[in-house]
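Note that one protein chain of the assembly has been removed; the remaining protein chains are unaltered in position.
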Amino acid sequence: MIASDVPATPQPAAAIPPTMRALRKQTAAPGFTLERVAVPTVGPNDVLIEVRTVGLCGTDLHIYEWDRWAQRRVKPPTTIGHEFMGVVAAVGNAVKAVAVGDRVSAEGHIACGVCSLCRTGQAHICEHVEIIGVDTDGAFADYIRMPEGNVWKLDPSIPDAWAAVFDPLGNAVHTVMAADVSVKSVVITGVGSIGLMAIPVARAAGAAKVFAVDVNPQKLALASRVGADATFLATQPDLVDEIISRTGGDGADVLLEMSGSGSAINNGLAMVRNGGVAALLGIPSDEVEINLAERLIFKGLKVLGINGRRMFETWYQTQALVTSGRVDLTPIITHEMPFERYDEAFTLMKSGEAAKIVLTL
Amino acid sequence: MIASDVPATPQPAAAIPPTMRALRKQTAAPGFTLERVAVPTVGPNDVLIEVRTVGLCGTDLHIYEWDRWAQRRVKPPTTIGHEFMGVVAAVGNAVKAVAVGDRVSAEGHIACGVCSLCRTGQAHICEHVEIIGVDTDGAFADYIRMPEGNVWKLDPSIPDAWAAVFDPLGNAVHTVMAADVSVKSVVITGVGSIGLMAIPVARAAGAAKVFAVDVNPQKLALASRVGADATFLATQPDLVDEIISRTGGDGADVLLEMSGSGSAINNGLAMVRNGGVAALLGIPSDEVEINLAERLIFKGLKVLGINGRRMFETWYQTQALVTSGRVDLTPIITHEMPFERYDEAFTLMKSGEAAKIVLTL
Amino acid sequence: MIASDVPATPQPAAAIPPTMRALRKQTAAPGFTLERVAVPTVGPNDVLIEVRTVGLCGTDLHIYEWDRWAQRRVKPPTTIGHEFMGVVAAVGNAVKAVAVGDRVSAEGHIACGVCSLCRTGQAHICEHVEIIGVDTDGAFADYIRMPEGNVWKLDPSIPDAWAAVFDPLGNAVHTVMAADVSVKSVVITGVGSIGLMAIPVARAAGAAKVFAVDVNPQKLALASRVGADATFLATQPDLVDEIISRTGGDGADVLLEMSGSGSAINNGLAMVRNGGVAALLGIPSDEVEINLAERLIFKGLKVLGINGRRMFETWYQTQALVTSGRVDLTPIITHEMPFERYDEAFTLMKSGEAAKIVLTL
Partner (left out) sequence: MIASDVPATPQPAAAIPPTMRALRKQTAAPGFTLERVAVPTVGPNDVLIEVRTVGLCGTDLHIYEWDRWAQRRVKPPTTIGHEFMGVVAAVGNAVKAVAVGDRVSAEGHIACGVCSLCRTGQAHICEHVEIIGVDTDGAFADYIRMPEGNVWKLDPSIPDAWAAVFDPLGNAVHTVMAADVSVKSVVITGVGSIGLMAIPVARAAGAAKVFAVDVNPQKLALASRVGADATFLATQPDLVDEIISRTGGDGADVLLEMSGSGSAINNGLAMVRNGGVAALLGIPSDEVEINLAERLIFKGLKVLGINGRRMFETWYQTQALVTSGRVDLTPIITHEMPFERYDEAFTLMKSGEAAKIVLTL
């Protein structure tokens, strides 16, 4: 179907108010403020989504706390948030496959669509990407505007809270699928919410064994609950030897690095067998010193940098994992709270007691 | 960049007349007629291209002759032609990266953009594809409308005649790259214009040896001229043994099947070594009987069906091959004629004396 | 370690009698005879294995019945059988890593070791392969001689009956892993013993959905028991449409063809989505007519011929699947009988009532 075949008149929209609530970084300082701002307008290829449930991410906390990374990257005033789901409230006049009333989530990386990466199925690493809630107005608001191409229609069997966290779940799925875990032994270093999600995902994707490593015993307990075959404190002195011994003396086939810690990366690489794969998703805050000769070159390792989610291969895989009943997020979404209690939610998140928190609007 | 950022007003267009010449299949009968029809209008995401040079394809000849395939597929009245290049004359108001005056070719498979294949980088096998000049109005006309997403901006170093045949050249590139010929021995069965193009493409892509097989000695002479290491008549009685003997007794690493002939397919599979690859681009007109046990299963073969061109990985590869000077189409574009002499061109094409014919408007 | 470092004297062997029982095809006629023959001697790189448990394969039944294939391939007199496990009784003086007393199974395809396929990790498609029990003396005997390189040391947790069928289980694993089923929908056509094994293997390897198709309702009932998400009679008139509808309208991601039936192959290809994968393991007895254009080329399919088991990647995967507890063969090994009752076993096998039968020596 070509674009000129689409109806020239906009589709009937739900009643949309002129203003809405939005959680905003108003000034270059810690904290957020809940304000009223204008509801976004939509262009011909855009969709307006009424947000229902949102997820809290570590990135949001960085912006909340206004750390060095946030100070460099975020330009206040801006609306925060990139994990969300909702219902379509209006569509632009060239929109083809999304309709008012559709229950949706969306890919928060808005790729340019015209660069060589976008045109070759690699939009997840578009050099001109803008991330909602970081570079442009985000999802912690009553409405958000998204390009049609970013919208993901939800299977009715998927609960709102799960749909709201398809973004981090997609990070986990992307990492697992890039590494190819089928009938392999897998070590996950770092079981924050994405690392936790990676456990049932790796098992469903065919991992023969899943080992989890973290500094936090509570997170390790949760890791066991969601399917890790064994868990280890990152501080255990003989950890590398233990993993090697538990994998027939060869080392693990696959490392999924989700902590961003330099020592986890170095230890993780040491745990992988010759010819194995290491997929790096965790973002180190500084440069990392690596013995490339011993850790990577002589071993013939393959190291993969992982960013975002493949558009939209990862989304189809995420949907298949969830709708087939093979991945259960219930134990990982530890808290569901009303939107207004966002301050309490961020405090809880900072305490390390929560895994994944969602807010309902 | 998101769509709402694009200028609301259309860009200044070149003077576009209300009507144009178009080569049409007017009725369900052999032949074409050159007529005047309205210039197409453009939707928000469309581009109007003033056509300069077009290529003649076997598909056009099928439609000209109105054979069984054409009778089933094509719905007159319609404008013919899918190989072309030209200059952008107008753009829709949501077009982002194409401007009036751009010198362009375009992908002639118009994919739906919203199915799972389109959303996972596999638009070349979209189930809802429409092909210009077959399913919708084509390029043998002064103007053609294309979705922006199908347009390919041309490097200035590429001659018009070469740009006009990026579609079949892309078929050759897609087949060669899917089969992966780097440092491998390659047999090409069928050296019509795409098979001929596949010879320099395979060499440039790293093939260690390229053998060409055809029933037509003239085509084989041309195959030698464009780089085949050796050529063979398809009727040579001991052909399979000869290819096996010339590949160290193992058989060729790769078969590129570009004839669609059942016997070429069977012989071709027999020429491939155990564990080798066969990429099938040629379209058999009937069912083909294959000894799957001997030809495919015991040998551990990988057989790839090839359709169209990858959007737009193949286009980037085609551009790299041509602009690096490693592929030369000069000997393959045997005839360049004015648009009005289309009848003579189809007669010439049918005679088998031409390789690739282009027409200038 | 290099060969000259191995001890010059043979290792102490268990008491080995001069003669042994062997189930033999004595003459070019139906049936087998149980005879006494000399125990094989071993060369410097060989291992002598005392056989404990063997598995019955369709190939053995072909030889028993002396059908056309068997008449062409098998040269009596010869000992039959290729699925087995046992204990090492003696080793040649250049054997490096196998010792008397080791509990082992073995790869029954004896590859030449020196051709280009053997030297590039593709010994499973060696052109000079000899199969035990078909081309050379087999495993239905008290002892069998194997090259050290073919021997597989067994994890102690694996029951004898399971170890005896690592050959067909390996066929299933090879097919599943070649097709890559992780987070994909899978159709298996033909659920004889290998097709049945492929069900839990595909699930453990990460398949999101497994559908089984067969002509035999009993086999389909067993398919459900071992984990098929849904089963279908091959004769169901709208089967292709049903599979397509149950896979979101696209078709299955993967076909595992294990019947060798021409109509199963054609229907199976029709059930696969554009861009999908079909792995063919079943051996058709005749040529198969295929509409390559519609079934394979336009769809951009990848078709894989599967032969034997990868040496020894498949064996490591098989071991991982079994020792991790993710694959359970109990429901599939339906009968365990003493060696002497081989005639009864073949009759039972022919009746179609058994899935996999093993005999103990």
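Side notes on the structure shown:
Per-chain residue numbering starts at 1, and chain names A, B and C are given in the order in which the chains are listed.
By definition in this document, a contact is a pair of C-beta atoms (placed from the backbone, for glycine too) under 8 Å apart; a residue touches a chain by one contact, two chains touch by 3 or more.
A quick note: this is a predicted structure, and the numbers were derived from the prediction, not measured.
Contacts of the undrawn chain with the visible chains, over the full complex, involve A, B, C.
The residue from B:205, B:239, B:297 or B:311 that touches the chain not shown here is B:205. Checked against the full complex, the one of A:52, A:96 or A:299 touching the unshown chain is A:299. One chain of the complex is left out; on chain A, the residues touching it are 115-117, 122, 124-127, 248, 250, 265, 273-275, 280-281, 283-285, 287-293, 296-307. Where chain B meets the missing chain, the touching residues are 173, 177, 180-185, 204-209, 317, 320-321, 324, 326. Even with one chain removed from view, chain C keeps its contact list with that chain: residues 1-6, 41-46, 92-94, 96-97, 110, 112-114, 116, 119-122, 128, 130, 136, 145, 147, 310-313, 315-316.
Note that only the chains that are shown with their structure count from here on.
Taking the mean Cα position of each chain as its centre, C sits at the greatest distance from chain B. Over half of the residue numbers at the chain A-chain C interface are used by both copies of the sequence. One copy, chain B, sits rotated relative to the other, chain C; on C-alpha atoms the angle is 180 degrees to the nearest 5. Measuring from the averaged C-alpha position of chain A to that of chain C gives a distance of 42 Å. Listed for chain B are residues 116, 122, each touching two or more other chains.
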